[in-house]
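All protein chains but one are shown in place.
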Amino acid sequence: MNITPNLRTLLERRKPGYSLEAPFYLDPVLFEQDLKLIFGRHWIYAGPQACIPEDGDFFTVDIGSTSVLLVRDGDGGVNAFHNVCRHRGSRLCNEQKGAVGNLVCPYHQWTYDLTGKLMFAEHMGEGFARDTHNLKPVHLRNVAGLLFICLADVPPQDFEQLAAEMTPYVVQHRVADCKVAAQIDMVEHCNWKLTMENNRECYHCRGSHPELTRSLFEYGFGYAPTPETCDGINEYNRLLAERHAQWEALGLPCREIDHLDDRVTGFRTQRLPLDRGGEAQTLNGKAASSKRLGQFQQSDLGALSFWTQPNSWHHFMADHIVTFTVLPIAVDKTLVRTTWLVHKDAVEGVDYEVGNLTAVWNATNAQDRQLCEQSQRGIASPAYEPGPYSPFTEGLVDKFCNWYTARMAAELG
Amino acid sequence: MNITPNLRTLLERRKPGYSLEAPFYLDPVLFEQDLKLIFGRHWIYAGPQACIPEDGDFFTVDIGSTSVLLVRDGDGGVNAFHNVCRHRGSRLCNEQKGAVGNLVCPYHQWTYDLTGKLMFAEHMGEGFARDTHNLKPVHLRNVAGLLFICLADVPPQDFEQLAAEMTPYVVQHRVADCKVAAQIDMVEHCNWKLTMENNRECYHCRGSHPELTRSLFEYGFGYAPTPETCDGINEYNRLLAERHAQWEALGLPCREIDHLDDRVTGFRTQRLPLDRGGEAQTLNGKAASSKRLGQFQQSDLGALSFWTQPNSWHHFMADHIVTFTVLPIAVDKTLVRTTWLVHKDAVEGVDYEVGNLTAVWNATNAQDRQLCEQSQRGIASPAYEPGPYSPFTEGLVDKFCNWYTARMAAELG
Partner (left out) sequence: MNITPNLRTLLERRKPGYSLEAPFYLDPVLFEQDLKLIFGRHWIYAGPQACIPEDGDFFTVDIGSTSVLLVRDGDGGVNAFHNVCRHRGSRLCNEQKGAVGNLVCPYHQWTYDLTGKLMFAEHMGEGFARDTHNLKPVHLRNVAGLLFICLADVPPQDFEQLAAEMTPYVVQHRVADCKVAAQIDMVEHCNWKLTMENNRECYHCRGSHPELTRSLFEYGFGYAPTPETCDGINEYNRLLAERHAQWEALGLPCREIDHLDDRVTGFRTQRLPLDRGGEAQTLNGKAASSKRLGQFQQSDLGALSFWTQPNSWHHFMADHIVTFTVLPIAVDKTLVRTTWLVHKDAVEGVDYEVGNLTAVWNATNAQDRQLCEQSQRGIASPAYEPGPYSPFTEGLVDKFCNWYTARMAAELG
């Protein structure tokens, strides 16, 4: 590699409205700073509570080389711990998900209860203080069924605002009453920020996502006004206003909230109409599950979208939810975990078909992976230099970069 | 790795007549210097023009993480660009070769014409200066159908001398009137310099290349004079003089030109007789294609060899051409691209068989790969120290190292 300028210098000379300089995507040392300052100090979306419906159910989330264990305890609560035995450091749970009675280390059978308390450690003698060897806790918050964790000693306080503002939007979809219908892990050979930036614009949708754009209105994600697009934009805005009025009347909050780059815990939400059937992100736009979520009486509620910095996005529909967790593995390797939720009483093969439920996002994920990997390869060229964002369609990408660079600078101190 | 001495120190203490010290083959930081100072500032052989016979045909050449796009424009010219979109840096052409109308970025459809001019970029608004976002050009020169590129801002001037001196040698083989009969990419797990050094001697031929030495006279590549070899050497020299006289009478330049280590743009050429059939580097020494190149009236023209620093060698025969492009991928990973050219009117299965055409060099490449990889492993041992070159058979290896170290020192400044 060429010599990378100092991180502080890179942050200071960042040019708003332009893509980031190459070291942000390529430099392994800078990636370690991403892990420390972004993923180590902010609220990270882990996954939906529906992944662990029973006591003793667990799943793990790996952030770089940090492994976090989320486990449902005997009181129906959820706890998060570092997935590391306090004896000689063995990983406790090697599987990504499963169910346990207690947490027993496979190496020497040190045994922790579901609250992380060390219950039993053989051969350690009289002088051994068991109570100083409990599992190391990780901060955890549950927003209407969505689980967030924070590795920092003192997590950002403004998560409470996110929780207060988002709960009314999400709550009626009853995430806690859902079950996991499908979950797919995909590894993208690119930096995690390219995965996120790709998610924050639909400029690329028409060229790359034939399945997604069957139900998605591109106009919802920005469009340059031209004589040709003028009618379409006006028509879309009319539809948006009409639907928002209908849904608000049903008690469903719709209006955009955007704190993507003006808060430590950045997020954005908006309820948007869907095209064709208007019910779900499926190939025909109709609901994928006949068992509607919560108390919903109708299926054409569009999609409530929810985006969080630095690592998630979600789409809540009347019949199902799709939720995405982005986890950095290495400077050029990123995990995208996609989870499809349906009503917990929906029966596969009767109320829904997994193939139909997952078709659009499986196709879209594969397309996005290719785009992101091609970007990673291009940016690796010494000829790459930051290019301009579209003022109409890439404003949210710019906000992602604003948030990222501001948070890095602030945490670097 | 152990701590590598300063590059300047390594260059200064280089001992002529001996192989290079280990860090030149092992150190990733030194490899980055190779990319910058050698591959970034000298003329690099990309491939033959015959790879892109039609307007819109392109191929790519990857040098480390730099990707260069060579494309035939609408006027029959060839242009070279950095293969990186000026928007957000996506690689433009992901395939190694293909054909296009315009160059359209797969990410957001920014569209460049075949001269690299940005024609179209949606959603960029009024203020966007399209003309400052053309593809970044790469210097390109075409020597009688052989394409060379240079990544430097100001390329070495003495390329003109190479072009002037080599054109008379190559021109009668009519590279531009050839077509690609076969092209094979092979990855060697060794430093690119081991690939090149291996090419610059035939000391190893008798022990390793049974197919190649059917047509190649070993004496043509140096031999220690001993009572046993004396007769053979004399006989070979007599043959060489006789053939040179015949070929020169046909207007074919033959004599050796050697500027391997006394020019910035180092090269060497010589026309040499072949053994057995005497016509081509095939298993039986006979021509592989019945359609002779250019205006040639006879097949026994031996092989015109052409070697360039830092990354190519070529053999031009009466019926076909074999041309080799060496491209560094990583400190211990090198691409060898072999291209076989025949007359563009030759018909596969009628005038030539691909299996017969490629047999010798496919076998030889595989043997060389093994030798180079075994060298890389041996040199990785801390027990390795530079050893002496044979004064009779490894003089051109020494010249490669002379050129390399002198150029590195000069460019390091």
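Going by the order they are written in, the chains are A and B; count residues from 1 in each one.
Just so it is clear, a contact is a pair of C-beta atoms (placed from the backbone, for glycine too) under 8 Å apart; a residue touches a chain by one contact, two chains touch by 3 or more.
These numbers were taken from a predicted model, which means no experiment stands behind them.
From the options A:N94, A:N284 or A:Q298, the residue with contact to the unseen chain in the full assembly is A:N94. Touching the missing chain, out of B:Q161, B:T213, B:N284 or B:S390, is residue B:S390. As for the chain not pictured, it touches subunit A at residues 32, 36, 40, 65-67, 82-92, 94, 106-109, 122-125, 128, 133, 136. For subunit B, the residues in touch with the chain missing from this view are 1-2, 19, 22, 197, 203-204, 207-208, 222-224, 370-371, 374-375, 377-394.
The criterion applied here is as follows: only the chains that are shown with their structure count from here on.
The mean-CA centres of subunit A and subunit B are about 48 angstrom from one another, to the nearest whole unit.
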